[in-house]
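What you see is the complex with one protein chain gone and the rest in place.
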Amino acid sequence: MFYRENGQFKSSYAADQQLLPILQDRVFMVALVAFAFVVVPLVVSDYVFLSLLIPFLILALAAIGLNLVVGYCGQISIGHAAFMAVGAYAAYNLVLRIPQLNFLIVLVLAGLVAAAVGMLFGIPSLRIKGLYLAVATLGAQFFMDWLFARVKWFTNYAHSGSVQTAPVELFGWSIDSPQEKYVFLLAVLILFTVIARNLVRGHIGRAWMAMRDMDVAAEVIGIRPVYAKLSAFAVSSFFVGVAGALWGFVHLGSWEPAAFNLTLSLNLLFMIIIGGMGSILGSFFGAAFIVVLPIVLNQLPQFLGIPMSTAMISHLEFMIFGALIVFFLIVEPHGLARLWAIGKEKLRLWPFPH
Amino acid sequence: MARNWPVVLLCAALLVGLALPLATGASPPGFYVEVLLGGLMTGVLYSLVAMGFALIFKASGVFNFAQGAMVLFAALAVARLAERMPLWAAILLGIVVMIALAFVIERVVLRPLVNQEGIALFMATLGVTFFLDGFGQTVWGSDIYKIDLGIAKEPVMVLQGLFQGGILINKEDVAAALVAVALVAVLALFFQKTATGRALRAVADDHQAAQSIGIPLNRMWVIVWSVAGIVALVAGVIWGSRLGVQFSVSLVALKALPVVILGGLTSVTGAIVGGLIIGVGEKMAEVFLGPVLVKTFDLAGGGIENWFAYVLALLFLLVRPQGLFGEKHIDRV
Amino acid sequence: MSQRGNPIGEVILSVEGVSLAFGGVRALTDVSFEVREHEVRAIIGPNGAGKSSMLNVINGVYHPQQGTIRFLGQTYHDMDPHETALAGIARTFQNLALFKGMSVLENILTGRNLRMRANLLLQALRAGPALREEIEHRERVEHIIDFLEIQPWRKTPVGRLPYGLQKRVDLARALAMEPRVLLLDEPMAGMNLEEKQDMCRFILDVNDHFGTTIVLIEHDMGVVMDISDRVVVLDYGKKIGDGTPHEVRASQAVIDAYLGVSH
Partner (left out) sequence: MADSLAGLDTFPKLLAHHAKARGALPALREKSLGIWQTWSWKRFADEARAFACGLAAAGFKRGDHLAIVGDNRPRLYAAMCAAQCLGGIPVPMYQDAAAAEMAFPIQNAGVEFALAEDQEQVDKLLEILPQCPALKRIYYDDPRGMRHYKQPQLAPYDTLLEQGRAALARDPALLETEIAKGSGSDTAAMFFTSGTTGNPKGVVLTHHALIDRAAAAAELEGLSDRDIVIAYLPPAWIGQNIFSYAQSFVTGYCICCPESAETVMTDMREIGPTYYFAPPRVLEALLTQVSIRMEDAGAIKRGLYRYFMALAQRVGGAILDGRPVGAADRLLYRLGDLLVYGPLRNVLGMSRVRVAYTAGEAIGPDLFKFYRSIGINLKQLYGSTETSVFVCIQPNGQVRADTVGPAVKGVELKFTPQRELLIRSPGLFKEYYKNPQATLEAKDPEGWFHTGDAGYLDQEGHLKIIDRVKDVGTLADGTLFAPKYLENKLKFFPYVKEAVMFGHGRDRVCAFVNIDMEAVGSWAEKRNLPYSGYTDLASRDEVFELVRECVEKVNADLAAEPELAGSQISRFLILHKELDADDGELTRTRKVRRGAIGDKYRELVEALHDGRQVVHVETQVRYEDGRTGLTSADLKLRDAKIFSPAGAKKAA
């Protein structure tokens, strides 16, 4: 309905392959980013920042990471929180042991450590297919849980097993207030989103998708399975590792190993199933959904005057998550992102139905 | 057979590891046998859950992540029902509940997703896991509950003549093991001797062929999920009586996954053998390897049984991807 | 084959004494034949004769228990598919094996993957060399799209295309690899007459225009006789005939195999 595409022709491949080829999309995106950077910090309350926006931004980043390996490369992982943990503890130890290191470098290094560990656990994917990998990654989850709980060096011999961090400092800017955290995270997320989009529309992204869609054919046309799968694990773990470091440093501030347990892994999976596997945009939808739903569940019964215990609410949350996963798999296996795409297509063709 | 040397090597290493505590004299023989038996006991339970898992995978190609959740759900059901009725009635009712659950899952989840890829079905069982965890705790409550099987829990000293100090054995454990073994036997009979069992095996061998000779797939799925549910219930009850019924049971039950990987996804025998190997292996590792690790690396406690099963399964995967008893898969292009 | 851009050359690929078995089932028994550069070589035989297995051995999907494949003068044993791809062997599939989550263009671009070099970091930033590379290969792919006349569908998800067109995309993807030898596994299976004619034309055009050597499996005997230079006949995993279409048609063993005379 809002699309006016006449005259938006491409006279070069660069223009044809740009991120958002349609003018209206570019305008919308610029407006959205401007809104997020300028308007949101001015009007939103601390509560919304802390309980909604900050978790959303970090979880979106993690979901993008998981989506790269599961949604794009088709390699199932149910232990991605472990790589978040690796990122978080790597960052913790880097900051602890090399205090003068710039936090951005810490993030990159933490991501690299996570990538290395991710690759290690991705190695079984070379011998085994699909579902077996679930077990390998589940192993990673339990092993990492154990590692960070038991090996004292990682937690700097903290008695309780939990670690504390100071507020992040960046070029003299102390990222302390919710607004500052939000703006910092938003910038990081946008950067990583662009990187993810670039990767998936580059040849490495096509190699991943080829492995996912038809691995034998992919190998026959010359795609090296080792490289495709391990690079997917590495990049994915890098993203997730960075998200883990941010989750620890910016969102939690102090945490114990249980912060990155199996539940978080499953939640990440939930996000990409609901949001849309094989869609960067879907990762955002999924993250938003998982952040918003508990809050709605907490508020709604109150609002309707139905008393409900917190335990009840958390059980209800589980049930809704479960039902939604099955629902989406049956009705729209490509998740909210596909619904969005369909809506967009309808707008482009409006008033025609197809 | 030359290609099998890594497997041989791995098995040999396991055996050496198994023998090491005894050979080095790190453990008195009596204690060693106690640990071994304890491991076997847990292994039997793993085998039970893994059997349910392997059944479902064989018959419907579904990699059922919800097996652990089913164990918890069944255990919760029995525990809470037993508060209002005799245990046997609670168990019977629990079985009815599990069969009903199988119906619902087949109707709501499996049937709409028929012919989907394995990964989609796996994700669906993830959804079922979420749902069962939430639903179970909503309906049955989320505290820790006890199941009292009515068997005395005090340990009995046996074989005092053979080992110094004898071996402590829990009566309940023995009873549980017997029950499990009986169940395995019944299941084996069911598959070998009954028409339904044979139909199930036909389905497992070739879905399309089975359908073409008139075996109703949907009903088979209900049966197989019911059987898996009953197996889960037995496992849940036994576990519940030993450890109490709580959320962590579903995590422990997840160990069925490495078990089937080790044994081979499609093999019931594999599930049984795998369960025993992992049960013994992790117990041994925890008891004998754990302290060594703690001392060497200054760890904050052992707990390696949390991951040992997975690492073991992974090692097996790398040398023998199809598992001990699984069939080798050939790609068709 | 009255008109041909490239005269048939030296032996480019030879299959020497290949035997293959799955478990106890023998799929191929001591099969040998050669393929010359620029020729169109057909492999025919009744169902279950081992034709597809033969292709799978040539491009490394299966590894034969005995025998070797010589390609471009080198002997290969246990070569994996991506290695044969790199060496210059491409193939299409009997049952469509397109990447269904991608558009036509992306599918064909994957055929260029083995020639794309930009590293992860460059791709992540889509920095100069990565972007240049993308554009350069896009242009190559566009020529193939043009050649196979699939322009109106370049941005369509492959799953939405009719069967015949998907086959063409499969061919385009293989062509994008710029192979020396192109293996076609029943390129015309399931097509209607018009689609078959188109596909024949495309195969001959490819052979003529790019000089690609073609090895194809086909059921439609009319097609095989029309477009191939030489034919190998397999039956129960054994070679029972080898020669020009004319010779093969006259061979008693071949006639027997096709008429089902017992052995």
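Points worth noting:
Going by the order they are written in, the chains are A, B and C; count residues from 1 in each one.
To be clear about the criterion, a residue touches a chain if its C-beta (ideal position, glycine included) is under 8 Å from a C-beta of that chain, and two chains touch if they have at least 3 such contacts.
Quantities reported herein were computed from a predicted structural model and do not represent experimental measurements.
Contacts of the undrawn chain with the visible chains, over the full complex, involve A, C.
Across C:L28, C:A97, C:L122 or C:I145, the single residue that touches the chain missing here is C:I145. As for the chain not pictured, it touches chain A at residues 1, 3-13, 15-16, 349-354. Listed by residue number, the positions of chain C touching the unshown chain are 3, 5, 105, 138-139, 142-143, 145-147, 151-152, 154, 205, 208-209.
Just so it is clear, only the chains that are shown with their structure count from here on.
Note: centroid distance chain A to chain B, computed from Cα atoms, is 33 Å. Chain A and chain C have Cα centroids separated by 40 Å.
Spacing of chain B relative to chain C, judged by their CA centroids, is 47 angstrom. Multi-chain contact residues of chain B (touching two or more other chains) are listed as 331, 333. Within chain A, residues 216-217, 220 each touch two or more of the remaining chains. Only residues 74, 76, 78, 123-124, 127-128, 130-132, 134-136, 138-139, 142-143, 145-146, 149-152, 161, 216-217, 220, 262, 266, 269-270, 273, 311-312, 314-326, 329-330, 333 of chain A touch chain B when the two sit together in their complex.
Listing the residues of chain B that touch chain A in their complex gives 63, 65, 108-109, 112-113, 116, 118-120, 122-124, 126-135, 137-138, 142, 251, 254, 257-258, 261, 265, 294, 297-304, 306-307, 310-311, 313-314, 317-318, 321, 331, 333. Chain contact summary for the complex, chain A toward chain C: residues 13-14, 17, 195, 198-199, 202-207, 209-210, 212-214, 216-225, 231, 235, 278.
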